[in-house]
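Part of the complex only, each chain left as placed.
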Amino acid sequence: MNFTVHTPADMGLTGIATFAKSPLCTDLTNLQADIAVLGAPCDIAVQGKPGARMGPRAIRDASTGFRMSEDGFYDPERDDYFLSARRWKLADCGDADYVPGDLAATFDNIENAVRLMARSGALPVVLGGDHSVSIPVSRGLDEVGDFNVIHIDAHLDWTSHCGDALLFNGCPCRRMAELPYVKRMFHLGIRGTGSSKKSDYDDARSRGDVILSPKAMRAMGWDQVTALFPRGEKYYVTIDIDGFDAVLCPGTGAPSFGGLLFDEVMALLEGAAAAGQVIAVDLVEVAPPYDDRSGTTAHLAATTLMNFLGYITKAQE
Amino acid sequence: MNFTVHTPADMGLTGIATFAKSPLCTDLTNLQADIAVLGAPCDIAVQGKPGARMGPRAIRDASTGFRMSEDGFYDPERDDYFLSARRWKLADCGDADYVPGDLAATFDNIENAVRLMARSGALPVVLGGDHSVSIPVSRGLDEVGDFNVIHIDAHLDWTSHCGDALLFNGCPCRRMAELPYVKRMFHLGIRGTGSSKKSDYDDARSRGDVILSPKAMRAMGWDQVTALFPRGEKYYVTIDIDGFDAVLCPGTGAPSFGGLLFDEVMALLEGAAAAGQVIAVDLVEVAPPYDDRSGTTAHLAATTLMNFLGYITKAQE
Amino acid sequence: MNFTVHTPADMGLTGIATFAKSPLCTDLTNLQADIAVLGAPCDIAVQGKPGARMGPRAIRDASTGFRMSEDGFYDPERDDYFLSARRWKLADCGDADYVPGDLAATFDNIENAVRLMARSGALPVVLGGDHSVSIPVSRGLDEVGDFNVIHIDAHLDWTSHCGDALLFNGCPCRRMAELPYVKRMFHLGIRGTGSSKKSDYDDARSRGDVILSPKAMRAMGWDQVTALFPRGEKYYVTIDIDGFDAVLCPGTGAPSFGGLLFDEVMALLEGAAAAGQVIAVDLVEVAPPYDDRSGTTAHLAATTLMNFLGYITKAQE
C-alpha cells in the first residue's frame, strides 16, 4: 500500500513489485497462504538465447497491474468476481537463489523451496527461468501424490541429452517421465520441426502421453481436448510461454509460429482447473531482454497466471 | 508537396507531417473543410503508463503513407475508389494546447476546438491523447443534437472516481452518460477483469447500453452486431486503440489480450458509417514510447482512421 | 561445425552464420548443390523505409536455428522427416554485390548470379533485399523455360512508374509481365488501399492473372485456392514478407494489417510445391532495422523458407 493522506488510488505502477502486490513471505517454513509464488531465476542450462533469469522480476512488475483486493476481479463476461483477497490468501515467497554456473546447487534450491511450499498446503506457483526449472519443481512435488502433467508448449522437451548434458531446457518432460509419481502428460501446442527427434515423440507416445498440435486441437474443439483430462486427479500444469504463438511472446528464447492464441490457452487452463486438483503451476521461458518495449510477454505471463489462479480458485469456491 | 523539377514521386516519408499530408488550418473560426483533424496531446490524467500526449504526432507521421490525392484510394476488394481529394476536403487543424498539470485548461482547449470544428460543419476527428480527452470532446459536441456513442475499447471506462479524482482516463463513458444529449452507448470489445466494478457495468446496463465482448460478437456475427445500431441516428465514434488485440497495439498504456482483430474493427466501423450520421470521431491511447520500432500502433491508428473516413464518405457519395 | 573435444551440442547461436549452417560456395560456375541460397542485399530502389539490404544477413542469422543434419527435421504433425542432409545438398552462395547508388550494376550482379545458379541445376533461393530484386531474379531465369509466378504479397506491385523511374520496389510484377517467358501470375494476399491504381489491377486482370485477398481466400478455402495452380507446370514463387499480417512482420518497410497468417501461407506454399516444379524462390522485404528485439521477422522468413524447402523436396522424394 502506498503512503497517502487521501483516498488511495494505488495505481499498478506504484509500490514495491511483489506478485500482484501481495505480501512477502520469505520464511518458507512458516508459510500461511493458499497460493504461494516463487521466482526461479535460472537460465544456466538454456540451449539457446539466455535471459529467462530475468523473467520473475519482469512478471512481478507486470503483475502489479492486477493488484489483489477485497472484492476481487470482476469479469463482465462471466458476470462474476474472481480471486477475492477476503477469501484467498496469496503470498510472494521471493526467489530461489541461483548460483552462477552451478546448476546442481541452483536446482537444489528450487526443489527444496517447492517441497516446503507444497508441504505448507499452499499451491506452488513458480515463475521461471527456463524450462529446465521444471525438473527441480517436479522433484519438489514428490510428497503430493501421483499427478498428471498438463504441458503447454511449442516443443515436446523430451530430448535425451545435449552434448553429454542431461539437464537443460529441452528435456524437462523426459526427466519428469523418469519420476515414479508422474502419470500421464498432456503435451499441448506442440508444433514445428526439428526440436525433438521421432524417437523422442515415440517414447512419449509409448507411455500413453497425449501430444496435440494447435491445429489438431482446433479440429477437435477445445471442449473435446479438455475432456481428455481425467476427472478428479491431480495436475501439475507447466506453461512454456512459447506455447503461445510467436507474435504473443517475442520475449522468449525460442518463439514458434502457428501457436496457440490467448483465448485458446485460457480454454485449456479453465478446463484443467475444472478437471481436477491443480497441485502446482509453473510458467517458464519469459526472457525479458527480447521482449518488446511494451513488455507484451511479461504482461501475457501475468495475465495468464492471474486468470488461471482465478479459474483454480473458482473451481473450489 | 515536395520541391521537384521532375515528375513528383512524393513518397510518404517526405514532407511536413500533417495528417494524410492535408493542408493545415489553424484558424478554427475560418475552417472550410469536410473533415477536420485535431490533435489532443493530453495524458495528464492517465491512470497508468503515460505517453499518449505523443500520439498525435506519431499518428500524423504514420498517416503520410496515406497521402490524399485527386483520384483517391483504390480498394481492389471493393473495386472502388475512396476519399478522392476532388470530392472531399480534409484539413489538419493542428493541436489543442495542453497546459502541464492543468487538466481544466487543457480540457477547455479541446472542448472549444471541437465545438468550433463541429460548428463549421466539418466532421471533427480527434487524435488523442489518453481516453480522458473524450470528456472534453463530448462536451464540445453539445450543439450537434442528441447522439449515440459507439465505443470500441477493451475497458468500459465507467469508473466513478480514482482516489478522489473525477476526471481521468478510466471514466469518460461515465462522464458522457451524465450529459443530457448522449443517448445509448455501444461498448464493443470489452473484456478482461478488474478494470471496472460490477456496479459500473450495472450502471451502464441500466441505462440501456450494449456491452459486448469480442467473443460475444464473434458468436453473434458482425452483421448482427452492427444491426443493433439504430438507423438514421447520429453517432459519435470513440476508438480506444486497446480495443484491438494487444499484439496489434503494443504502443498503448493498457493493452489487453483476446481483443478485436483488424478486420473485425473494420466491420464495426463500416457498419457504423452505414447506420447513420457520424458526427465525431476520436482515436485515443496511442502511446508511442511503448510502440515497436516499426510504429505498428501508430500505423494501425492511421490505417483505421483512413479506412473509417473512407467508409463515412462513401456512405454519403 | 564448432570445435569440440566432447559430444557436439552445436547450438543454433554458435558458428558462422551461413544459411542453415550449410557449406559456403562462392564460385557459382562450380556449384554442386540441390538448393543454392543467394543474398541480394539491395534496397537502392525502395520507395519507403530502407533497410532490406540488411535482410540476408539477418535471415541467415535466424536460419542457424534450423541447422541441416543427416536425419533432417522431424515434423510431429506429419510424422515425417524433411530435408535430410543425406538426400539434399544445400549451399550458401554468399551475396550478389551491390554498388551504392548504381541500380543497373547491382541488378546485373543479381541477374547473372541467378542465371548461373539455375544453369547449375540447383534451385535458386534468393534472400532480398527489397522487392525490386525480383526484377533481376526473373531476368536471370530466362533459360529455365516458361513459368508461372506465385506472388505472395500485400501489394500488387504493378505500378508503372514512380516519378519517372521504372525500376523500384512497387513494380516487379509489371516488369515480370513484360518478360515473354512469364505466364500467369497468382497474386495472393493482396489487400488495402492506395498501393496501386485501378488501371494497374485491370492490366493484371486482363492478362489472366489471379488476384486474391486474404478474405477472398478464406472464403474459398485454401484447397480451392491451391487447386487454381495448374498441375505440372513451372513456378517461380516470390514471397514478400508483408504478405503476412503486419503483426508477424514488424521488420518490413510497408507492413499491412489484415494479412495472411502463418498457417495460411504454409498452406499456399505446400500447395505450390505439390502443383508443379518450383524453379526459383525469393523472399524479400525483410528490413531488420524495424524488426523487434526478438528478430520476429527474420525468424519468420527463415521458418518460411525452411518449411517451403521441406515441401519442395518432399514432393520430389
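Should a chain be cited, it is by its letter among A, B and C, assigned in written order, with residues numbered from 1 in that chain.
To be clear about the criterion, a contact is a pair of C-beta atoms (placed from the backbone, for glycine too) under 8 Å apart; a residue touches a chain by one contact, two chains touch by 3 or more.
Treat the numbers as computed from the prediction; the structure is a model and nothing was measured.
Of the identical chains making up the complex, 3 are displayed, while the complete assembly in this file numbers 6 copies.
Here is the rule we use: only the chains that are shown with their structure count from here on.
One finds 37 Å separating the Cα centroids of subunit A and subunit C. Shared contact sites, meaning residues of subunit C that touch two or more other chains, fall at 247, 292. On subunit C, the positions that touch subunit A within their shared complex are 4, 6-9, 11-13, 65-66, 71, 73-77, 79, 81-82, 247-248, 262-263, 266, 292-294, 296, 299-300, 303, 306-307, 310. Looking at the complex, you find that subunit B touches subunit A at residues 47-49, 156, 161-165, 190-194, 196-198, 201, 211, 213, 215-216, 245-247, 250-252, 254-255, 257-258, 289-292.
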